[in-house]
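The other protein chains are all here in position, but one chain of the complex has been omitted.
As written, the chains take the letters A and B, and residue 1 is the first residue of each chain.
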Amino acid sequence: MTDAWIVSIAFAAALVVVGLYGLLTMRNLIKLFIGIEVVAKGVSLILLSAGWARGNVLVAQSLVVTFIVIEVALVATALALIINITRKTKSLDVRKLARLKG
Amino acid sequence: MILHLALLVGLVLFSVLAILARDLIKSAICLAAASLLLGIIFFRMGAPYAGVFEISVVAGLITVLFILTIALTKTEGDVRESKLVRMVFPLFFVIFALIDALVMKGLLAKIPMLESAARGGTFSDVLWRERTFDLVGQIAVILAGVFAVLALFRKRDPHD
Partner (left out) sequence: MIFLYLALPLAVAAVLPLVGKVSKKTLPDLLGNATMAFLLVYTATGAKSLLAGGPLVQRLDWFGETVNLQVALDGFGLFMLLAVQLVSLAVGLFSIDYMEHYGAKANYYALLLVMVAGMNGLILSTDLFNIYIFLEVAAVASYALVAYGLEHDELEASFKYLMLSVVASAAILVAVAVLFGMTGGLSFAAVAEGLKTLPARGVVAVCSALFLMGFGLKAALVPFHAWLPDAHPSAPAPISAVLSGLLIKVSGVYALTRIFFNIFGLTPALSQVLMWTAAVSVVVAAFLALGQKDIKRMLAYSSVSQVGYIVLGIGLGTPLGLAGGLFHLLNHALAKGLLFLNSGSVQQATGTRDLEEMGGLARRMPVTAGTSLVGALSVAGVPPLGGFWSKLLIIIALVQAGEGVLAVIAVLASVLTLWYYLILQRKAFFGKLNERWRDVREAPFWMAAATVVLALLVIGMGILFASVLRTWIQPAADVLTRGF
């Protein structure tokens, strides 16, 4: 069982890193958020495979369902933000969002 | 196992395409395809409810939200991504894959685990009896999301 868990973690890690790569390099706001979605896929894969490896898939399954619900709330909020931003800046470019100094 | 590996490879492939695709709509569709594969993987791992949620909610609902947003912001013109991003990516990914394989083989293979027997019960038992507090959390997060969207799309009336 553990081997299968390692394989899943390896692929999930790939998803997380690909998502982070997108997050760091993309300029389009929607693309940035797609990067976050890819990270979220990796996380849910880790979560479910953890339960699977233990033969306790039921609990992991209910965690993943909760995670998906949270994701929906988050996506709705983020996309509403993006729509508001494009109304203000007339662009999807993240470089237009550089008024604050960080 | 082969099928499982193929599904996982497909999942990563579609995710990469979702990041690198030039067109936003294509990007969103690749993301939906990745979700679909993830749903099938969940199903094959013995988690049919998680699989259904992944396919219907993430591949369905969230993709619809994405496409809606893309449509609503379409008039604003294209954003040119830097060319470097796509050129560097294969190199980056190959290096990462090597590290990933080595780390997983060496270090993580030693993850110790407590022994446990497979457990019985049904999904609804677990969700409703054991993880009930999560449901309260779900209600809270849905409320948060609904109010957030209402707040962000409200009309700003200066005389309000």
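We adopt the following convention: a contact is a pair of C-beta atoms (placed from the backbone, for glycine too) under 8 Å apart; a residue touches a chain by one contact, two chains touch by 3 or more.
Everything numeric in this text was worked out from a predicted model, so none of it was measured.
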- Item | Which displayed chains the hidden chain touches across the whole complex | A, B
- Item | Among A:Val18, A:Ile34, A:Leu58 or A:Leu74, the residue in touch with the chain that has been omitted | A:Leu74
- Message: Considering the whole complex, not just the chains shown, which residues of chain B touch the missing one?
- Response: 107, 110-114, 116, 128-134, 136-141, 143-145, 147-152, 154, 156-158, 160
- Message: I need the residue numbers on chain A that touch the omitted chain, in ascending order.
- Response: 5, 16, 20, 23, 29, 32, 36, 39-40, 43, 46-47, 49-51, 53-54, 56, 59-60, 63, 66-67, 70, 73-74, 77-78, 81-82, 84-85, 88-89, 97, 99-102
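The criterion applied here is as follows: only the chains that are shown with their structure count from here on.
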- Could you please state the distance in Å, as a whole number, between where the Cα atoms of chain A are centred and where those of chain B are centred? 6
- Query: Which of the residues in chain A come into contact with chain B in the complex?
  - Reply: 2-11, 13-15, 17-19, 21-22, 25-28, 30-31, 34-35, 37-38, 41, 44-45, 48-49, 51-66, 68-77, 79-84, 86, 90-93
- Given the complex, residues on chain B that touch chain A span 1, 4-5, 8-9, 11-12, 15-16, 18-19, 24, 27-28, 31, 34-35, 38, 41-42, 45-47, 49-50, 53-54, 57-58, 61-62, 65-66, 68-70, 72-73, 76-77, 79-82, 85, 89, 92-93, 96-97, 100-101, 104-105, 108-109, 111, 113, 116-119, 121-123, 125-127, 130-131, 134-135, 137-138, 141-142, 144-145, 148-149, 152-153
